[in-house]
Each structure stands twice: as C-alpha cells, then as structure tokens.
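Of the protein chains in this complex, all but one are displayed in their positions.
Letters A, B, C, D and E mark the chains in the order given here, with residues in each chain numbered from 1 onward.
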C-alpha cells in the first residue's frame, strides 16, 4: 500500500446525496442494481440514525489511528469518514474527541470496520457511527497508512467522494459517477413500492402481484393438504 | 426436501397461546421441561417486543424468498411466520412490504434464521421481528423450498401450528399438543417464582431456599478466609 | 481449580470506586496505563447504564449456576458480581430472581462471560448487566466451582475486591491497590481531554495538537493531489 | 426433555448402510433429495476417514458426558454415536477411553456437536471422529439427558437407527425408512456422474451438458469483450 | 451488478507468474508492498499445495453455481478460478466434476470465499483448492451473476488476469501490471532473507540485525531483573 494522503478529491454533489439518503439504505442498494452494500457486519452503534454524505477513506494499521487524524484535515462539510484496517481489529480507534473534531468540520458520520469507544458520548452528540463493534481499548499513532485511496469493505469498493448512505439497515455506497442514475432509479423504485404497499394493505398477495404462482408451478412445488402430507417418519 | 406447500394445518388454540405468551420466553421454556428454546442466535431486532402465535413454517433457498411469498397466503390471524434456509444466509429476505402483507392478515411477527431489512420501518410498524441479523442485501424469487413442513432451529423442532412465544430473551416453541400441559406448568411455576421473589426480596438466600448448602458440602466446596487462602503463586 | 469460597475479602474503597466510575470505562482504562479492559465481547444488555463497584468473582461449570448462589451470600453493598465459566457457555445462568437477591444486598450489577435471561425484567429493575449474550436456556445447580478466586476475562485478571467500572463501552477493572493512583491519573486525563476538546471545537487539528505531522513525514507519508495520484490499474 | 434411555431401537440394515457409505457424503446427500447434511460445522478431526453406520443418539448437558456412558451400553456392531448438547459446548466430553469402549463393541465412529480430546490417540486407533472442535477440558458426570431420542443438528433431524455416512465432506443422515430408496438414487446418480465425468474429461462443458446457455440468455447475461467492458469508474 | 461475462481478458505472463509462485505467498505479499493478501479466512482444503496462475473471476448468487459453469468456458491453461458470492455462503458450489472440467483445460486451482465438496476426490486429483470451508450442500443453477469483473476478497481487489499465488499461508494477488516489479522485489527480498537466515542461524539476534535496541529504548522499554520486578498485586 502506498503511504499517501490524496488531497483535493472530487465529491458527489451533496444535494443529490441528501436525496439519496432520504430513500434509505435498502432502497438505494436496490436502485444501484443491488450493489454497494457493505454487509451485515457494519452496524449502527445506536439505532435510529440515518445519514448520508461523501466518502473520505482511511486505511489504518491495526491498533493505530494515526491516519484518522491525517484524514480529519481532508474532511469538509458533508463528508463521512470511512475507515478500514489492514487486518481485522476491533480496538477503539475512534471516540468523542475525534467526533468533536469532525463535527466541527461539518462531517456527518463515521463508517468503520473496526471499533469505537465513548459510545454514550457519541450518542449524546448525535454523531452517527456505523461500526463492527465497541471497544475501550486505545490505539497508538505510530504506523503509516493511507487517506483517500480506494478501499474495499464487505466485497464492495469505496472511492473517495463516493456517496455513502447509512441507516438502521447498515451502510451502502454509490459510486460518484453513478449518483444521478441511482437517484432516478430510487425515485422510480419508491413509486413502485408505494403502489405495491397499497395493494398489499388491501389484501392482495405478492404471489399475484409478482406473478409467483407460475414460478412455483414451473418449479414443481405441490400443494398438499395437511391430512395427506406424509413426511419421512 | 419435498417441494411442497402444506395447507390446512391445525393450530394451537390462540387463547392458550396468548396466555402462554404472557409468561414470557424463559418461563415457558422452563414450564416445557426446558425444551423448545431456539437458542441465543435469534434475537429481537429491537428490544421491548413480546409476542405469541401459531407457527407457519418456511424453508427457503439462500438468497431467495420465493417461499415466504407462498407462505403469506397460508397465514391467518394469530400466526407467526418461522423462516429458515437450507444453509446459513443473512440476506434481507424480509422487509417492510412483506410485513405489511402479513400485518394485513393478522400475523403477529416473524422468526427467521436469516436476515431482515427495513428495520426502521418494521420498528415504526410495531411488527415484531426475531432474526439472526440485519442485511440490506436483496433476494431473488427463483428456487423452490417448502411451507409448513417441520423445521429445526437451534436443535429444536418446530411443526406448523405449534405455539411460538418471543420476547427480549429470544424465541421458544411449544408443540401444539403440549400447549395445555405447558400452560398449567407455567402457571404453577409463576406462582412458585412469586413466592421465591418475595423471599429473596426479604433477604432470604437461594442457598437456603433451594437447599444448596448441602450440595456445596457434598461436592467438597470449602469456605476459606481470605487471609489463609493460598493460590498457586 | 480449588473448590473454594473465599470469605472476608478486602475491597477497594467505595468512595474512590464511585469517583472512578464517574469517568467512564474508556478514561479509566487509559488512566490505568491501558490495562484492565475486559474486551469487546462483554456488552451491556441494554444501553445507557453506567455503574461501578467492587468485584466478587465466581467460576461456574458450564450450564450450572450453583456457585452464583454461593457468591450471593458473599456480596455486600457496593459489590459487582463477576462470573466466568470453565469453558465458553451462553446459558442463561442469571435472571430476575438472582438480580432481586443481589439488589436486596446492595449489589450494583453483574458482569458475566456467559448469558443472562429475563432481560425485560432486568431492564425494568434497572439492574445493570454486562454479558456475552442472552439465552433463556436454564442451568442446573450440580457441579462445584469457586467464589472469590482470581479470574481472567479477555486476557485481564480480576481479583476479589478490585474496582469494576462498566458503561456502554464495556467493562474495565482496576486492581484494588491501584485505585488511588488510577483515580489521580483519571482526573489528570480528564482535565487534559477537556482542554483538547475545547481546542478541537475551535477547529484545531489533532495533527497539530499531538504533533503528528512530524510522524507522518518521518514515516514517509506523501501528500499527492487527486489529479496526479495513480493507483495500480 | 424427557430424561430417558430408549432401548431396543430398530436400525437400518447394515449391508445397505455400507453400500450407502461407499458413495460418500456428497452423493448420498444429493440422492436423498439434498436432505440430511449436518452442515459445515461438523468436521473430521483428521482427514481421510470414511465411515457409515446406524445412529445411537445422545443428548448431554454442557460440560457433562454422563449420558455418553449410558449410550455406550446401547451400542452394537455397526453403530455410530451421535452426540449433541442442550447448548453449545466445546468441552472434550469424548476421548480415547470412550473410543476404546466403543471400538470393543463394534462401533464405527463418533459424530458430535461438541469437542473431543486425545486426538493423537484417536488417530492412532483409527477411530473416526467428526466434531465441532478439539478441547482438552474435561467433563463431569452429574446431570441427566437422554439416549436414543430424536435430535437435530444443523437443522437436520436424526432418529435412532438412521443411517449415518461421514467422510471428509462432513456427515449426512438418511432416515431409516428411506435407506433403500436413497441407495437406489445414489446408484443412479453415480452412474450419471460417471458419464458426466467422462464427457468433461473429453472437454465438453457443463454449459452444454446441463443446458445452461439457455438459462444464461433467459436471465439476461451478456457476453462483452474486455476491450468494450466499462465498469463504473 | 451487471449480469455479464467478460471475454478475452489479458493475463499476466505465465512465466513471470510461475516465478512469483516459487517465492510463496508471504514473500510475494511483502514484495508487493504488503498488499494483495486475501486474508486468513481463505485456507487450503489440504495442506502442502503451492500454486500460481492468472485469475478468472466469478460472482455467484448464494446457493448457486451457474456462473462457475459460465466461467469454465473462459478458462485457459495457467488460469486459477476465483469465486465469490454476493453474500456469505458456505454451500459446496464446487466439487470433483467441476475440477475435472477445469483440469482438462489446464486450470491450476480454485480460490473461493464459499465452500467446496468432494474433498477426498479433489485431494486425490491433486487439484489445489483454497476456500472458506467445506460443505456437502449442493447448489442450483438459477440466478445470474458475473464472470471476469473485478471482485474484492478480504479487502483486496482482484481483476481478471491478475497473478494469483497460493500456498499453505493462503492466497495473495498481484495486479497484472505490477507483476514484473513485484517479481524483482521478491528476488531482492529472497536474497536479503537468505542473508538474514544465515546470520540468525549463527546466533545473531533480530534485535541487532534490525536495529531494534534503539527502538526499545526510545519507546521507554525497561529491562528489570525478575527479583526486583513488582507487578500490581
């Protein structure tokens, strides 16, 4: 890995990112062709937050948060810090003081494959954090890494400036150049889901709405009455 | 696995299930002779819910929710959907739209060994969900499975129509034919626990209430003063 | 393991423990030279609690809570029960009745490497519990263990009478003889953090406050503009 | 759970079980309609073994092997011991002495959701063991369980007398009453696989043998040359 | 994800890949600037294999191996198949028949984030497999994915045609355009390690060879005799 801080990265437009975030993670993930989700291991540290912003990426050494400090300087209003480590590590590399610094710069949240601490304080500050766990174990500032290089979390690539959407379903990313297309798809999906919801509320079934009876039949699924169903004893 | 939807399954009586649910998971599990618990991996997606109902069981292929849609049609008032997959899979095979459909039919909750999404919306709907995790990753509707066949979760067998009780302690099941006996045992246990609670509140010790001093002595447990206790250096 | 209940253990002074607890887990762990943290696997069963007290330690057999009952008798006002098992086990060896008994004796909480049950009731009682999981599975009272011997959790040793501090960041322990020194260090660290927080709130950077620019340069970290950064294709 | 030792259980016929075992786990699992596999968590303690037999089932308390001893007496030539616990537990409840006792009775192996010890000795004895892990931690003989009741492992039900097949792929079970049908299906599958293997060895493709080109086309999979493929930047 | 099979991908030169592979995973990972390692979760299914080749990448749906069949056709002599799924899944999507087909085409091994089966047969064929686990559970061929698009495993990106090196230490990847530079660095590192090995064999210490005594001193590490060392009681 190159030891580098990349500066002056272009960002997705905040107005578009804000509208994306309003749709929530599941809808944006679907609208993006089922790409971008960072996986079930990244969870909100407290439920109820929803945020969106543009990625500033960080690669740290395990047990070390030197590069998070370097990244803070690269952050601007609307950014979300996205932290990963060169190997799995749960140490609390992020806490209330770093959140204070980020919030002062207009940063909207943290996504990390590692741990955080000062959870009660982060909650009180309403600073949204999405992480793999909580640990009070402190870190050092000794070993270099990188800021604003492409990183991969949960099989998904995140480049600096990409749009991040995060809520109780986790975190999803939309490539900077795909934001407009994804936004259009999200709007369309939302309209369609509104119609489906109305139909389901009226008692229609997904089996009919989605044409699944044909699939069940084609796949050889049989309907058998309880009285005549015989499972292997 | 037979590709089958079993229809017309008999259910445990809802009045009895409702009373069972009022005792909570831990008491019902005890009353059933310490059987039926689905294990610590199935957790409420948000704390504070308590529900009970009759099982409609589903077996899905990983990454596929076709059979959940087939199961919805088999659900009636008082049911709880119990979903498992042929191999471990955390995809979000269940979300707000399916919950809308189930709630419209009087279904009281979901139990799944997989993942769910739209967590914030499920919470807003007060639809109780007990699951192994949260994932925004969507599923397809391509591969068959089964509805209302016996399934096993956490070493416990669940048949269609069995009573399900779920709260912050997780999920437990009572076989349809055992509901009446378990209910009687739960009532008795509850009475006994009330008496024990009162005694403990008054300062009595479990050591005396449960006759444990004899066991400690029989097992060779010694009481040693801190000053004279010598551990291996 | 010796089958023993050690009685009459000296405790850290409660006034000092109370002040320690007011600083929270992360600060106390730092003040103790980054020792004492029990690791990220021990979590509060519900968020928002903060407690402190003096350790009464218990070693149980898996699936057995006999020694928890023996330990209750050794507890006094200000204690926190610290439970571990001879091998990993998530059974619900602790619930509402034991919490009632402990609360009656002035005990301030439970720390366990195992599981608890009656979560809703524990929450209603405001009895703080820090554990590895939740399970309704009951335990027996058949096999001996020990009370008030030194135990190790997450690589950290806990002796009877040690100070325990627990909050949303997990649990940390301070050796009884180190409480005064750790308290002094916590006060100093808190003062320093207040100053740092004020500086960060005013827009100063950790890079400057902690002198990290020199470290980045010494480690060969380069600053490169986005336009000229070339990653391997 | 009833505290019971069920005696005199009928078994699948050994000749049929032996032929089943000769096909191996993957083929038998397929021949049984993709049922019966105990999942990827149960692994051979040393690679290279292949065994088959009839199940004698055991339910133990965690940290306790009392019921394994009770089960030994129920074992006869051709049996395989299948052990599970009421909650997850890795203690070494089985070792060389129990293997000696079982081998003396003609038992062909052990399947357990728990741990084993004396691994080197078990290997030297050529006693096949399929388990979730290895632990030297000893167990007690204090708490009751059951022998020869139906158990569930990895979502699969095992009844006493069922056919067990185990090899480097893990363990699969065939219900006693399904052994003949599964054997016929395994023979047929094996013939088919021999033909397929020959075709593949000659350079034919699964795409053609299984008719997958149509599926790919129907699902909208496009073939694009590397030069013209544009991924999101 | 685009449903696509990318054809005609350029590959790293096999002669260079072969020499890279001769250095082994750890050396290549170091030579590549400590990049490319796929992480400790991908393990050889049997110890002792060492292989290298050029990547053909596959993205499958969980429980589905349709795209593996599509990928076989894209494979040529010297390739290694690299399989991932859209969400974690351990099903045995690869076995002896697919290995037969690949071996016929000169493919040198499989890397997968999922499971394999027919382990004994794969071993007998000497077909190297690096995977996350073993499972006999079969897969379907119903849902599309992609072949030869960039994928990420363990935070590392793999593009079609990249060099793959795999041995008992796991799997590492070198970008196609970096193979020559990495090869040069590997040769240099190997020479240096030979010298270091000779020095260590003669009794020299890493402390002196790497100049670590200065670091220890600068970091405040003290040398204390056992007799005078006092740990917190």
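The rule is short, and it goes like this: a residue touches a chain if its C-beta (ideal position, glycine included) is under 8 Å from a C-beta of that chain, and two chains touch if they have at least 3 such contacts.
Since the structure is predicted, the reported quantities are computational estimates derived from the model, not experimental observations.
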item: Candidates C:51, C:87, C:101 or C:172 - the one touching the absent chain; value: C:87
item: Contacts of chain A with the absent chain, listed as residue ranges; value: 61-64, 86-91, 135, 137, 140, 142-143
item: Footprint left on chain E by the chain that the document does not show; value: 24-26, 29-30, 34, 37, 39-40, 43, 47-48, 50, 167-170, 172, 193, 196-197, 200-203, 205-207, 210, 212, 215-216, 219-227, 229, 231
item: Missing-chain contacts mapped onto chain D; value: 2-10, 46, 66, 69-70, 72-73, 90, 92, 95-98, 100-101, 104-105, 115, 117-120, 123, 133-138, 141-144, 148-150, 160
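Everything below uses one rule, namely that only the chains that are shown with their structure count from here on.
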item: Same-interface partner of A-B, chosen from the options A-C, C-D or A-E, over half of the pairs matching; value: A-C
item: Distance between the centres, which are taken as Cα means, of chain E and chain D, whole angstrom; value: 29
item: Centroid spacing, where centroids are CA-atom means, of chain A and chain D in whole angstrom; value: 38
item: Chain A, residues touching no fewer than two other chains; value: 2, 34, 39, 150
